[in-house]
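Only one protein chain is missing from this complex, and each of the others stays in its spot.
For clarity, chains are labelled A and B in written order, and residue numbers in each chain start from 1.
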Amino acid sequence: MTRFIADLGYATIRFILELGRIAAFAADVGRAVITPPARVGAFVAELFNIGVLSLLIICVSGAAVGMVLGLQGYNTLVRFGAEESLGAVVGLSLIRELGPVLTALLTTGRAGSATTAEIGTMVATEQLDGLRMLAIDPVHLVVAPKTLAMVAAMPLLSALFIVCGLAGGYLVGVALMGVDAGNYVSSLQNAVDFRDDVLGSVLKAFVFGILVGLISTFRGYTCQPTSAGVSAATTSTVVVGSVSVLLFDYIITALWGV
Amino acid sequence: MRFGTRPVLIDFSCEFPGGRISVVLGGSGAGKTTILRLIGGLIQPQEGRIWVAGTNVVGLSERQLYEVRRKLGMMFQGGALLNSLTVYENLAFPLREHTQLSEQEIAERVHATLAAVGLRDVDHLLPGELSGGMIKRVALARAILRDPQILLCDEPFSGLDPISVKRIEALLRRINQERGITMIVSSHHIPSTMRMAHHVVLLWDHKAVQGTPQELASSPDPQIADFFNEELHEEGVREPQHTPVHRW
Partner (left out) sequence: MNRSPRRDLIVGLFVLAGLAALAYLSMNVGGLTFRNQGGLMLYASFDEIGGLKPRAPVVIAGVKVGQVVDIVLDDDYRARVRMDLRRDLKLPVDSTASIVTAGLLGDQYISIQVGGDDRYLENGGTITMTESALSLERLIGKFIYSFERGGNGSDKASDGGKP
């Protein structure tokens, strides 16, 4: 019994230490972002890796989710004769929840893990120490552009996910199930509010971008300099990243009322 | 200096003469690389002082360390070149970061330094496309690019064939003679140490045994003398496969 309590205490201490390290790391990254010179080239390169290369998976997943929502929504609504509200159902679920959350989860798996693996490999091959010896801050040159690109890409990817989802819902609802096109669009427009829904959605995507960006770079930056260390860090990014996205989704929803 | 509970260097003290080549010798895990990383400020000791070109690097902030490191060059064991950049970019970008040189001046300086380590026409190659010996030489070029006072070389001979070892050794000696750079080389390669070192720091039981290579080889402690002579003896047989290379 005392053993269990001691284990719990140890785990708690480790958790709090880890939180402290992440906070200090976040402060370093934040300072690096505002320190000149701005790494425009590196930022654009990372935006390409994180944003453009995630585009396909985001758009395909968005359309698929929208189509499923259209089908499920229609089948449920038609029982109450309320199928003209399909646009509202598809739109609100996508904008409030599914868009930002699924985008963040997909991006964690696709780009977050790659970010961790890349930085982790640079740690293992002493590339970051090499930069330090050249008096170049690796956080400034390598980490900050990656984090920033993640923060910038997430709202854009989420918006594209939602638009693809709306189109998928439209396709199934209007073209396949015969909901009136005008009804679909007008119920969508009437149900969705700019401040409550769209702004909240962008806020979520933005926060998720910060979370995933920080977690993936932190895991890579602090990974053990061995190949096993890199792979453990990559796994940890996906697990911790996904869980914290879902946790923060609940917190933002509760606070913002989205 | 401890890592976790494993002590590496205890009550350790040594010094490296300016303008000369010093070799840090020791078996695997004895702390050769640790000493170089301590000098570079990449790790901090639990206690003690480390004077580098007149500055104690223990307890300095990262920003203060950057000032010290402007006088330091470090050649890493695996090269530590940024593998997303070409050889030319790997050398050019530290100059862009720290100097106001024009692109043309940067190109001249990069090519001159590459020529000094015996490389040409490698500008557009990526580190992944280079051989082990070439990576070491590019790493050396990057380390001496900004004319450091002190050059740290971590295992410059590891993973190389005997011919490449001789070539790197000759390069280091020439650079030392021409530029008067203080060199601190970590190695467990006895023959090249005997040839090039002015000063040897042998890591023995967490402590330092210092002297010229000849002094150590004829040490009154028979174990130390054996360490030198045995290795010399077996050299011909063991050379090609004697170093574990850490490449991930």
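Please note the rule applied: a contact is a pair of C-beta atoms (placed from the backbone, for glycine too) under 8 Å apart; a residue touches a chain by one contact, two chains touch by 3 or more.
Predicted model, so just to flag it, every value in this text is computed and none were measured.
J.: Looking at the full complex, which residue from A:V123, A:L156, A:C223 or A:V245 touches the chain that isn't shown here?
T.: Looking across A:V123, A:L156, A:C223 or A:V245, the contact with the absent chain belongs to A:L156.
J.: In the whole complex, not just what's shown, which of B:A53, B:L85 or B:V122 touches the removed chain?
T.: Checking the options B:A53, B:L85 or B:V122, the one contacting the hidden chain is B:L85.
J.: Given that one chain is not shown, which residue among A:L8, A:A23 or A:V44 touches it?
T.: A:V44
J.: I need the residue numbers on subunit A that touch the omitted chain, in ascending order.
T.: 39, 41-42, 44-45, 47-48, 51-52, 55, 91, 95, 153, 155-157, 159-160, 162-163, 166, 188-190, 192-194, 197-199, 201-202
Note that only the chains that are shown with their structure count from here on.
J.: So what's the Cα centroid distance for subunit A and subunit B, whole Å?
T.: 42
J.: What does subunit B use to touch subunit A in their complex?
T.: Those residues of subunit B that touch subunit A are 37, 40, 42, 62, 65-67, 69-70, 72-74, 76-78, 80-83, 94, 97-98, 142-143, 152, 247-248.
J.: Please output the residues of subunit A touching subunit B within their complex, sorted ascending.
T.: Those in contact with subunit B are residues 121-122, 124-127, 129-137, 225-227, 230.
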